[in-house]
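Written below as structure tokens is the structure these notes are about.
Omission of a single protein chain aside, the complex is shown with its protein chains in their original locations.
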Amino acid sequence: MAANVRVNWGKLLSRILLYFAVVFICLFILYPYFVMVCTALKSRAEIFAMDGTIFPKVTMWSNFIDIWKKAPMAKYMGNSIIIAAGSTAIAMICGIPAAYALARMKFKGQTAFLGFIIVSQMFAPVVLLIGIYKVMQILGLTNSLLGLIFINAAFNQAFTIWLLRGTFMSISAEMEQAATIDGCNRVQAMFKVLLPVAAPGIVTTLIFIFINAWNEYTVALCLISTETIKPLTVGINIFNGYNMIEWQYLFASSIFAIVPVVILFMSIEKNLASGLTAGGVKG
Amino acid sequence: MKKILALLLALTMVFALCACGSSSAPAAEAPAAEAPAAEAPAGEKVTVTMIAAQYGPKTGDWWVDFEKKFEAANDGIDLVVDCVSWNDIYTVVNTRIANGQAPDLLNIDVFADYQADGLLLPAEDWCSPETYAKFYPAFLDQSVVDGVCWAVPDLASARAIYYNKDILEQAGVSVPTTLDELVTVCQAIKEKCPDIYPWGIDMTTDEGQAAFAYYTWSYGGGFVDADDNWALNSAENVEAIKFAIGLVNDKLTNSDPANNTRYDLQDLFCAGKLAMMIAPNALSQQAGDAGINYGFAPIPTVAGGSVSAGVMDRIMCFDNGQSAEQMAAITAVVDAFYDDEPYSEWVLMEGFLPATSAGGEACAAADPAMATWIDIVGSAKFYPTAKAEWADVKQGVIDVEQQALLGGDVQELLDALQAEIAG
Partner (left out) sequence: MKQKKPYTHLNKTEPYLWILPSIILMAIFIIVPIGFVFRMAFSQVTKAGLIKGFCGFNNFAKVLSGAKFGMVLKNTIVWTILVVGLSTVLGFILALILNNEFKGRKIARAIVVFPWATTLVIQASVWKFIINTDYGALNTLLKTLGIIQQNVNWTPTPEAFFAWEIACGIFVTIPFVCFTALSGLQSIDASYYEAATVDGANYWNKLFKITLPLVKPSLTVATVLNIIYVFNSFPIVWTITKGDPASRTDTLVTYLYKLAFYNGKQGEAAAVSVIGFLILLVCASVYMVSTLKKGDE
């Protein structure tokens, strides 16, 4: 009896600690966003006022409306979605077979290929700009969304392949072998057996690429010059003028830029959790 | 061991591809050079490309509007203006130039590097005599290299001391007319209003060269000597920078001059937290909107006179092997831009000063405060941007200021810089 009570106390304490930690961490992470929202709701004068307050004294909801009038926000957002979704699709189309080959086949140059992938990441995009522009010029893709889609897909190959390779390797190959005995070819076995089981890993990878492509700034800045095909990250620079930075607008538009990503994540997170319990097969 | 070999293999691949890259480069440049020639017969429209600096929130819209109006009036010309923010314009322009994709027209602050590489066309090739005659001659002189003018000014801004009348009144002082007075005024403000920064200094990578200009010009020094040779370590300059650093060390300025940009200072000024700063005329509008009771005065010198600092941006034309037809189109764009009415509208829109005498008269007539500024800019000193080493000098003096803020010896730092630039 006594032992029982002690166990419950320990459990309770660890529960309390857990909740405490979670709340603390969430508050900490949210703080910059809290600042962003409060600033976005202030007037310009109030942001820099001497007797600054945490919350706006006069709440300027109009800031959130103004940005849609001052900049083609909807267009920017649409472009960002096209770029991020397109990059994710291409990165997956190229990455899944490569990861599959690395996880399931043995071939010469395997390690060299893995090394090649890592090496491809070792230059900052800022450094590669001039070369990227040249490639785009040869392909006729400067100032086009398609060019950006390819670039983002390429930059995310390392992520895609490494993460998927790990996922595939942690899944036993036995089921696929069984499927081939039943008459599936390799491609069918991959689609029908491996990919559904690997769904959680694939979803994680999808989110990674989508977010990275969504946030890309440097290359988009140099490749895109037409206002109507700018992504959000580049477009909102309109509030960053020669004489002053319009913090309230910059932050208001940035909040809109976060929303789609968080919605996407929340809609996928469910699959992530349920998929994982279903797919806990370990080799 | 195998893995190390593999990585080495990957590395050699990079090198091999690099070799391919360099050998294929000339081939890639060829179609770019052909493009303009191929365009002319194919389409009836002549395309003029332009990169314009984004001066403020209204600039982009103004250019879109200008494009529409221009194309409506000039049937055969397709004008493509690309508006880029100041944060990114050098990255964008240099990337394009390195790839042989220079725009026809460029609106930016510097020109000497492009001219040194033979990328520009002389102004007389693309600027009609009527338009050319409109500019203040002193402004055109700033873009002359080897007796040829390579760029025309698009606008100017002049700098003066902005002061918060209320704060100065509260401290019982008036606006300083000499540098000694500046110190006493700052001390008085610090004493009476301890929460307020008396004086604003910006020594950041953004615009630290401006501070160098203000103080050295005040002391009778500057970037160059009378023969237009670099004279960065002159005795006057050393004194001037020591004076500025002294203000910081005596806590008479904003808290972090190496990181507070002029925009930060302007925001502080408009919030009433900064009593005085040197700023361009565009601050008038911002400070007025913020309800600050401001005034402006010329920058004092050590001798008791005044000096005015000017900043000027330019429009230049790149040599892309344009056809005669294209050149005519470019001239038409330039003429339309400097047409008195749209031009004064453009200049006033973001609060700058015109670079043409007609524009100046129009602006002065519209606003008496503007007349003062146009006088100031007429006698202003400019950065030596026509000199090839300017980019290095600019970064160099900023570095000297920041090292001095960290406790470095001004004389030694300037000697080293002078040796590096001129030696």
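For clarity, chains are labelled A and B in written order, and residue numbers in each chain start from 1.
Here is the rule we use: a contact is a pair of C-beta atoms (placed from the backbone, for glycine too) under 8 Å apart; a residue touches a chain by one contact, two chains touch by 3 or more.
Here the structure is a predicted model, which means the values were calculated and not measured.
Peer 1: Pick from B:Gln54, B:Ser157 or B:Thr204: which residue touches the chain that isn't shown?
Peer 2: Answer from the full complex: B:Thr204 touches the omitted chain.
Peer 1: Name, in rising order, the residues on chain A that touch the hidden chain in the full complex.
Peer 2: For chain A, the residues touching the absent chain are 15, 18-19, 21-22, 25-26, 29-33, 35-36, 38-39, 47-49, 52-54, 90, 93-95, 97-98, 100-102, 104-107, 110, 113, 115-124, 126-132, 134-135, 139, 150-151, 153-155, 157-159, 161-163, 166-167, 169-170, 173, 176-177, 180, 186, 200-201, 204, 207-208, 211, 214-215, 217-218, 233, 247, 250-251, 254, 257-258, 261-262, 265-266, 269-270, 273, 276, 279-280, 282-283.
Peer 1: On chain B, where is the contact patch with the chain that was removed from view?
Peer 2: With respect to the unshown chain, the touching residues of chain B are 3-4, 7, 11, 13-15, 17-22, 25, 90-91, 94-95, 97-98, 113-114, 116-117, 119, 203-206, 254-256, 258-259, 264, 267-268, 271, 273, 388, 391-392, 394-395, 399, 402-403, 405-406.
Convention: only the chains that are shown with their structure count from here on.
Peer 1: Where the centres are mean C-alpha positions, what is the separation of chain A from chain B, in Å?
Peer 2: Using C-alpha averages as centres, the distance is 37 Å.
Peer 1: Please output the residues of chain A touching chain B within their complex, sorted ascending.
Peer 2: Touch residues, chain A against chain B: 45, 48-50, 70, 109, 111-112, 114-116, 119, 129-131, 133-134, 137-138, 142, 221-222, 225-227, 237-246.
Peer 1: For chain B, which residues count as touching chain A in their complex?
Peer 2: For this pair, the touching residues of chain B are 2-3, 6-7, 9-11, 13-14, 21, 25, 28, 32, 53-57, 59-60, 64, 82-88, 91-92, 94-96, 98-99, 101, 195, 263, 266-268, 270-273, 282, 286, 290-291, 350-351.
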